[in-house]
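I have placed the structure first, in the form of structure tokens, so that the comments after it can refer back to it.
With one protein chain removed, the remaining protein chains of the complex are shown where they sit.
After this line comes subunit A, so read on.
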Amino acid sequence: MFVGLDMGGTHTDAVLIAGGRILRHYKTNTDPEDYLGTVTRALEAILAGINPSSIKRLNLSTTICTNAIVTGRSSPVGLLLEPGPGLNPALLACGQKNFILSGSIDHRGRPTSPLVEAEIKAADRELQQAGIRHLAIAGKFSTRNPEHELAIKEALSPGYDFITMGHRLSGWLNFPRRVFTAYLNSAVAATYSSFAAAIETFTTKKKLPVAPDILKADGGTLSLEASQSLPVETILSGPAASIMGALALAPTWQDAIILDIGGTTTDIAFLAGGVPLYEPQGISLAGYPTLVRALFSYSLGLGGDSCLQVQEGRLTIGPGRQGPARALGGPAVTPTDALITLGRLDLGDKAAARQGIAELGDKLGLGTLHMAAAILQQMAGEIARQSRALLAKINSRPVYTVREVLAGKQLQPAQVIVIGAPAPLLAAELEAAFGLPVIVPHLAGVANAIGAALSQPTTELTLLADTEQGLLTVPEEGLREKIPAGFNLERARNRALELLRERLVRLAPEVAGTELEVVEEQSFNMVSGFYTTGKNIRVKVQVKPRVTPLKGDADDV
């Protein structure tokens, strides 16, 4: 049996899956003052009377880190930066104490100016005096050579509570994002660690045979243990849970649009040949762009509870939400009231809903039923318009090779998969607005928790080899090793896959046999004068992201 839990800002959903069916589903309000209470309440409900030994997987998606950042309830962070020459680093000073240190590394990982020990010592003293216990260290091009970041850490006093090293976060280049990601990781570490400890206590007390895995924004999971050094990976995993849920409920091999229609927002995502699209760089949170890999998801301020208004003879939907539908005692008329008026939804005070829609209709000279229909049409139209705009943007993303320009591959969705509570009720309008077949999978209302339950561990790794220097670097592993003469792309690819397998065994032993894939590989001749002096090789590998199918194959789900 698999357990999945998705904690959203408003609701927390949990499901228990066995034999290809949802055995139980539990929905509760998320208590922002007590996340742990919310999680345990949901799990207690789902697990009541179940033999703990039959639980094979427990996956959680939580908003705890997101919330700590958004509400500012995070730990003060001391930031130690080595920006070297380049863009003015003043705007990157997001810590409570910030230190710009000397020293620099270039694009090939060669140190071009040294660290100054006295600067680090002075920073250390100041941090100790201020009582700051959480640090983040980030250097420009540290992913090409982490030795300066490591040396900075070495020169500090021992005993800080938590230190994030920039090069361990991601193999991607982007110094500002590395700084923000390292900052956020240290800022939420304490909050996350106490949450993780409590979850661990809960599972031990319940005698569950599996350790929980935590959902990441890229639609994969990370073991609870591993997540404690990378808590920032768990931010904004909610949309990923929904997308993976849609994928589990309506598997496809086509290009598709996924819509998750909620109360406040509609989240729009895309599948390319059945595989979810990633954010090109990393997700942004509270104004901080990060290197956290995430599934692409755009949040449109349009949902069942969006407030409806008539302004200057025009109907507007959202982006605000003033409360629940009029039928449920809310102050504003909402699309949910339109659904109730049209008899598609049996909920609350129908007369109140009808009355609200009629008032809007009066302002536009429309009958009540026409008004309700017009609202749903307009809502679907706005979602379709926004989806097309996103698609155009995605299809004009830059490419860097002749082959890619000539191929000119364009994403051309053949279907729309819709999940979220109002999904089945809006299918007709969406089909008209998109001009595409709309699929509303069975259980669309709990797709998010299903996605959490069925997601599998993912991890990635970047290997850089410079045969002129005779060095290989894997930033995510903090690895730097010598390579022999004759090292080439094929050997680099094999080494990368081998290291990824080891990483996967360490982070998620239960899925060590999962399929790995090469995402990107390049090998450039380096020439000095007119002679080839070596090769610059770059390989990116990952665990192939996938969900356990809800029905069928060897898994017991």
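In this text, a residue touches a chain if its C-beta (ideal position, glycine included) is under 8 Å from a C-beta of that chain, and two chains touch if they have at least 3 such contacts; residues count from 1.
Going forward, contacts and distances are computed from a predicted model.
According to UniProt, the chain absent from the figure is "Histone deacetylase domain protein", selected among "Tripartite tricarboxylate transporter TctB family protein", "(R)-2-hydroxyacyl-CoA dehydratase-radicalizing ATPase YjiL", "Ferrous iron transport protein B" or "Histone deacetylase domain protein". Note on the undisplayed chain: of the listed residues A:28, A:128 or A:174, the one touching it is A:174.
Contact with the undisplayed chain is limited, among A:28, A:113, A:223 or A:355, to A:113. From the options A:9, A:76, A:251 or A:289, the residue with contact to the unseen chain in the full assembly is A:289.
One chain is missing from the display, and on subunit A it is touched by residues 83, 85-89, 91, 104, 106-108, 112-113, 140-141, 172-177, 281, 287, 289, 396-403, 405-406, 522, 524-527, 529-532, 536.
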